[in-house]
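This report refers to the structure that appears directly beneath it.
Heads up, one of the protein chains got dropped from this complex, but the rest are sitting where they should.
Up next is chain A:
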Amino acid sequence: MSAGNKPDEAYYQLLTELQQLDFVLVELTLYLDTHPYDMQAVQQFNQFAQRRQQVAQVYESRYGPLLQFGHSFSRYPWDWANTPWPWQV
């Protein structure tokens, strides 16, 4: 996505999918913080963490890095600081 452009419908769909996966993961994280011996929950957590990595990779390949300090790759030129920022979409 080039700077300043209004994101397309596919962007919102993929972002929603990522937010849905992350919701499952934050819920499981807090639950497991107080229920560390729930084996099924741990399995579900790892399953969703794997799926999350895949979707994040697709998102980043299309719309640029989600993380920095070396947790995401960059294209040339450096694309981390490109718009839009989360409050601009």
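The criterion applied here is as follows: a contact is a pair of C-beta atoms (placed from the backbone, for glycine too) under 8 Å apart; a residue touches a chain by one contact, two chains touch by 3 or more; residues count from 1.
Throughout what follows, contacts and distances are computed from a predicted model.
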Protein that the absent chain corresponds to, by UniProt name, given "Dipeptide transport system permease protein DppB", "Nitrogen fixation protein NifT", "Cytochrome d ubiquinol oxidase subunit II" or "Mn-containing catalase": "Mn-containing catalase"
Footprint left on chain A by the chain that the document does not show: 15-16, 18-19, 22-23, 26-27, 29-31, 33-35, 64-69, 71, 80, 85-87
